[in-house]
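Every protein chain but one is kept in place in this view of the complex.
Each chain carries a letter (A, B and C) given by its place in the written order, and its residues are counted from 1.
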């Protein structure tokens, strides 16, 4: 932490700050510039957490030197994390794809979706059972019945299951059915839910919020990790900007940025980013080319009759063709992906 | 709802859509333009909620004609709502001010804060007992002990209590102590929490999220109102933009926009918008001048020793002077505010 | 400037940077923390301008300590600037209002507009002669004929003239007619135009760009001021955000922020911020309450027949009533405004 003093701050003010820091056991390094004096603070920044340095007399601003998260950062753990989800490894050389409908709607729908995405190369079946919707009048999901149908489809195909948990109340019930939790964008700073997931050891796909900076997102991941659950996979899904031709703006740069500062694997959700099915293949290819460890994609056997987010779900045919393209570019990027098991 | 067909869509495609709409009992109005055909849909839009018109063959886009929320809108209820919180009326001619520290920290602190804000003219005492913090390593609040201290301060001063509820789990406990719930920006789309609050009849101050459009915010309010709790007061608290000189960008225009489209009262939180104490008086005055029904302001008897958000809390002296200014401009704006009860 | 070294940077890397800085005549202050070494650079930062410190081996990031603009800042000139425009003083205790139609359309229109805004209390007549429009097919202004009509209206009423200059080519011609230049949001970083205006000594109202940070805006003002033209009045006119219920989001906080860091007067343009006439009075009052030195408002005698931006122009009646309100709140804010000269 560096403290920048105001132009014209007094020696007494500097001495007072210095005294406060030393009384906390911190080292102090004073440097007088031509226009400003700066004070370097040396030692454990946790000691400073609740000292309001920024409003002490003479202080202009504080400049943090190290990032505010710890467990999620490369400084803490330099080598990349490999998350094992019941045998499927995320974060290694293999590209992992999760696919399935936005919402679980019926046995027929989910069985058909599962069979087709497995054939194309997906390792996980996704499907919403508890749906957070912008309007209370929209379809809210089949709830536990949806989870049961996912389980059935999983047993029939061997796919692992990922499904969203939207509330502390339903953590236990979702836990009974899924191989991996999903936390959606709207709950990225629902800290009570994050703490609850932190008490589990089950892997979690943790989506970025639409207005969350990468720094805040890693701090939110820290809520899960500081509870002891290190099995976190980050998932970029678009941020809110002024552009309206897409539902959100996919922040593709987040992929290499996170690979640089964090050891956690990073996924991309092209479906929620785009909000339009025609964009999904291009954005999926871009995500893999940018270095994503995997994708979570909405695929519906019959989008025209989908009960939610119809516009962004692709058909099994489009998904199959996309998986085939991914299997061909993967080796060029030093990755593996076994597409279509025809 | 209007359906805009693609340039070159076929008569058959138009007929198919028309047939689908009529089968749902909706009226259809076809209009052929020089470049596009458009189809007007007449009737209850709820019937369309789960029909994916936007991906039917030949469709270019859908254009909603009426707003997606209902209970929160002026169309539903043209006259402005007046919310009665144990005798204090919000949304009428009187400007209502809520003030107090970011977090409840100790008996001494909250008693001193309460006495000073009451003297200046506040009607509510605010104070966080459950604190959602960006980092898990920051102070998380005194929890129920904090609520008890608020109650004590309320009994000593006659101030009403408002405090944030951050989780479904704590709705009951917070309910026992407060006169009004507060839902914070991070929970604006925590729909499970909103539904829980919707089952209560206790008034709620409902903050906008940092990346929530006004339309989405009113839809979120609909989650509370559709449960039967109509006692909602909206609170603008800044949105996330590219500008970094303030913590958030106060969207002052939201005040007159909401007064135009909604009957709900609207407050402003200048403290979280600005993130810096020196900006609070200017933004408070601006909010009142723009037509806000009230303010919620962070006031701390000793900001330099505050345990959270020290930089944005103003002192009792500054608050007192601000209340005095508000009492002087209120009549010019056709409002009332009794400042300082010296 | 502070240089933060990477975790694990070597002594040799630190020595190399130190050597480079010293060779430029700069002072060096090395501080070893528990996790990072930081290097404080002491002396004239201009010497560093073209040294790419950020990519030297071992460097993690650079942290600027002082702001990048100079002439526009309070450090350079602590007391507030008072700009004299042919007798009207901007930035003092008097609130100055500029008003008139978006575009000059005809003699009748501009004469009527001028008479009505003068009566209500405006000191400047505004009116576009050269119009930058989003589409090339929209009305582009009357050009020099428009300027002549402004001059005629000015002579008839005694109002000063402000009009936008959109191109280096037309600086000379606009200069012949106006008392004050206006530079619009789209040209905030048209540096060639700014340098041209910098060579003049005529005052300029310099609008913020829709995606310009306050820091970049002050740097852009520096292009004008470093040419010797210190007569700059800043004008906030809304920034681009995700919210679509207004044309732009008025960043009301920019007013007190600029008053804190710059000595230049600051205006607000509520018309372009809002894009809707019904919002203009509320936003105008908010701007004055926040501390703006003045307003520039679009007023049209007959908005329904306006040739550009009809939706955001208010009528003379609304303007008159607004000026009356401003004259009543001005004294409470320690300002003066003589409204309606009935």
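In the analysis below, a residue touches a chain if its C-beta (ideal position, glycine included) is under 8 Å from a C-beta of that chain, and two chains touch if they have at least 3 such contacts.
Predicted model, so just to flag it, every value in this text is computed and none were measured.
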{"item": "Contact set of the excluded chain (shown chains only)", "value": "A, B, C"}
{"item": "Sole residue of A:71, A:193 or A:252 that reaches the chain not shown, by the stated touch rule", "value": "A:252"}
{"item": "Residue of A:221, A:274, A:296 or A:318 in touch with the missing chain, whole complex considered", "value": "A:274"}
{"item": "Touching residues on subunit A - with respect to the absent chain", "value": "211, 213-215, 239, 241-246, 249-257, 260, 273-274, 278-279, 282-283, 285-291, 325, 328-329, 332-333"}
{"item": "In subunit C, positions touching the absent partner", "value": "46, 49-50, 52, 54-56, 68-69, 132-139, 166-169, 186-187, 189-192, 195, 209-211, 216, 219-220, 222-223, 226, 240, 277, 303-308, 310-311"}
{"item": "Touching residues (missing chain, whole complex) on subunit B", "value": "2, 4, 7, 27, 29, 31-36, 38, 40, 42-44, 63, 65-66, 75, 240-242, 244"}
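Please note the rule applied: only the chains that are shown with their structure count from here on.
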{"item": "Most distant chain from subunit C by Cα centroid", "value": "A"}
{"item": "Cα superposition of subunit A on its sequence copy subunit B - rotation in ° rounded to nearest 5", "value": "180"}
{"item": "Gap in Å, rounded to a whole number, between the CA centres of subunit C and subunit A", "value": "39"}
{"item": "Intercentroid distance (Cα basis), subunit B paired with subunit A, Å", "value": "27"}
{"item": "Shared interface positions of subunit B, touching two or more other chains", "value": "211"}
